[in-house]
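One structure is given here, and the rest of the page talks about it.
All protein chains but one are shown in place.
Let's look at chain A:
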Amino acid sequence: MQGLVEEGDEVIIIEPFFDCYVPMVRMAGAKPVLIPLRPKPGKKTVTSADWYLDPEELSGKFNSKTKAIIINTPNNPIGKVFTRDELQMIADLCIKHDTLCFSDEVYEWLVYKGHQHVKIATLPDMWDRTITISSAGKTFSVTGWKLGWSIGPEHLIKHLQTVMQNTLYTCPTPLQEAVAQGLLLNSELMGQPECYFTSLAEELEGKRDRLASILQEVGMTPVVPEGGYFMLVDVTSLNQDLSHMVDDEAYDYKFVKWMIKEKKLAAIPVTAFVGEESKKHFEKYIRLCFIKKASTLEAAGNILKNWRNI
């Protein structure tokens, strides 16, 4: 962001978005332009694939000031895995309007059966205008190592390097060595069951399904994710009366605070991931993280099953 974006630029961000994108665009002096993913109406079993970008709406957000669009696939918090066609639609607009693409792909290995992670940088004419971002933390379940990387063409990366040499300069040596070993090992095993990228996805798919069925059992509507390790849940059916909470906050903020206090279950309000105008479309959703031990998920399950009690 610091290397390529500045005052006068606009950056398109798809809602719901990982919350840091907006402050980072602002700190670079640019204007965030938001566009929401919208749910297809009338579906019973909801999955993240039911949320889509309206092509006309997206096209309308591009103009001569648009410097970049940020995409996140698999998406946090919805878990949507953008299809090749959807990415092509975005790519066409990038090429037409001479825009850069920042592709946040930290959950790239966490894609569940029937879905495929596609790198927008591999689409025709996109390599030259895309920065692809990955994370050792999400790849190897070591968020506390704080190592990530950007891959892109030299004419873009050199500006990121300029920022790097004037901010952090280097990252920890032993941790980079360990991540390198991890990547080397797993690239040899790619596609095999011993490969961590395969085994982690399998393990998480089981947890995803377990959490989804618990939520459905208690009458809630989960948005089953195609990727990532988060699940949105629509809490409307619980009909929880929060009128005693007088703070001027969105429903989901109140709900989550209430739930933490009264039910001892922690989640994240989804309006944290959207702009002001979209809040009303997302305030009945909370985000649950399912990359947890089985015992943690069971404990959550018990709380949910006993919801009506007390």
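As a working rule, a residue touches a chain if its C-beta (ideal position, glycine included) is under 8 Å from a C-beta of that chain, and two chains touch if they have at least 3 such contacts; residues count from 1.
Heads up, the rule we're going with is that contacts and distances are computed from a predicted model.
K.L.:
Hey, which one's the missing chain according to UniProt: "Kynurenine--oxoglutarate transaminase 1", "RT30 protein", "Glyceronephosphate O-acyltransferase 2" or "Histidine-containing phosphotransfer protein"?
P.N.:
From the choices "Kynurenine--oxoglutarate transaminase 1", "RT30 protein", "Glyceronephosphate O-acyltransferase 2" or "Histidine-containing phosphotransfer protein", the unshown chain carries the UniProt name "Kynurenine--oxoglutarate transaminase 1".
K.L.:
Given the contact definition stated above, which residue among A:Lys119, A:Arg210 or A:Lys257 touches the chain not shown here?
P.N.:
The missing chain is touched by A:Lys119.
K.L.:
Among A:Lys31, A:Lys61 or A:His159, which residue is in contact with the omitted chain in the full complex?
P.N.:
Here the residue in touch with the unshown chain is A:His159.
K.L.:
From the list A:Val46, A:Val142 or A:Val218, which touches the chain that is not on show?
P.N.:
Reading the full complex, the residue touching the unseen chain is A:Val142.
K.L.:
Which residue, A:Met27, A:Met245, A:Ile260 or A:Ala294, contacts the hidden chain when the whole complex is considered?
P.N.:
Of these options, the touching residue for the absent chain is A:Met27.
K.L.:
Which residues does chain A use to touch the chain missing from this display?
P.N.:
The missing chain touches chain A at positions 2-6, 20, 23-24, 27-28, 98, 100, 119, 121-124, 127-129, 132, 141-147, 151, 153, 155-156, 158-159, 162-163, 165-175, 177, 180-181, 183-184, 187.
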